[in-house]
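One protein chain omitted, others in place.
And now, subunit A:
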Amino acid sequence: MLGIVRQKMLEQSLKKIPPAVSVLRSYSSAAKQMTIRDALNSALDEEMSADSKVFLMGEEVGEYQGAYKITKGLLDKYGPERVLDTPITEAGFTGVAVGAAYYGVKPVVEFMTFNFSMQAIDHIINSAAKTNYMSSGQISVPIVFRGPNGAAAGVGAQHSQCYAAWYASCPGLKVLAPYSSEDARGLLKAAIRDPDPVVFLENELLYGESFPVSDEVLDSSFCLPIGKAKIERKGKDVTIAAYSKMVGYALKAAETLEKDGIDAEVINLRSIRPLDRSMINASVRKTSRLVTVEEAFPQHGVGAEICASIVEESFAYLDAPVERIAGADVPMPYAANLERMAVPQVEDIVRAAKRTCYRSVS
């Protein structure tokens, strides 16, 4: 955790962050690396270039280059008509964007963090999510809501909640949670192209992380399907299902488990709604054990939904009860030691996996 924070500080201290394209050109080796930030920036850039109806709105997205620099360079390139700096009113600019989407343009609304989307949640749920249905298909809402979601580092209770479960419970919305740069590019492009309202949950601590990307991913037509999870690591003993930052933790846990002779299969959910139930069930039918991992509060969470799905469809295949790893059921504390205790750690995942395998966890 500390390593990621230090890396982020380093990124922020750089005066000029070169645009994504030139960074990549300087790498001549086969495996190109790309940060999540650059992945998102390039995806926005390409989609805005391809479709003049796409435009950005949010606090600080223009002149400031984005609160987290995700929209860097886009105001200069596309002008103030397509990159709108808004006054401080989530309810206001979300409503404005929803109205624009009713008209037929394609807004991409940035929330400085999804915690602030609470001030706009009526527009997201009662207007964006439900209008296509209520208007019997006459008014579609091709809008994307994006921004950092979940815990960051040392930001306290009102800046750390994960909203995946809240938004994913509402029919009419699609909810995506990328992990790697490939996910970020492919899913954001898919979200912008999708005629339905999409909630795109990023993670602040992952913005500066680099991931390898293939040429296919870098192509401007690259797109990932919505509703499909990805098997990040194949295994046969236990399935670990996670999304966003916890995928990285699950992969680390899998490495540790391998040393103890447990071969874990790690699923990157990518899409919270629609949830890729068939892939998760197929995996559990193979391994017979399941651990779900999320940073969010446990009650009514994504893990609970996955567990219900397994019980409904693959109960006979389970050899052990489903283990659910989640954040502590408290508003996020600020003090670093308390914060560490309130979010899942790699060791928690390892212990849970061992429990499903009836191994001692001492």
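Basically, a contact is a pair of C-beta atoms (placed from the backbone, for glycine too) under 8 Å apart; a residue touches a chain by one contact, two chains touch by 3 or more; residues count from 1.
Simple rule for what comes next: contacts and distances are computed from a predicted model.
Novice: Which choice in "Presenilin", "ER membrane protein complex subunit 4", "Cytochrome c oxidase subunit 7A1, mitochondrial" or "3-methyl-2-oxobutanoate dehydrogenase (2-methylpropanoyl-transferring)" gives the name that UniProt lists for the one chain left out?
Specialist: The chain we cannot see is recorded in UniProt as "3-methyl-2-oxobutanoate dehydrogenase (2-methylpropanoyl-transferring)".
Novice: In the complete assembly, which of A:Lys69, A:Arg146 or A:Lys174 touches the absent chain?
Specialist: A:Lys174
Novice: Touching the hidden chain in the complete assembly: which of A:Ser49, A:Ser135, A:Gln158 or A:Ser214 does that?
Specialist: A:Ser135
Novice: Would you write out the residues of subunit A that touch the absent chain, in ascending order?
Specialist: Its contact residues with the unshown chain are 81, 86-87, 89, 91-105, 107, 122-123, 126-127, 131-140, 171-172, 174, 194-196, 227, 274, 277.
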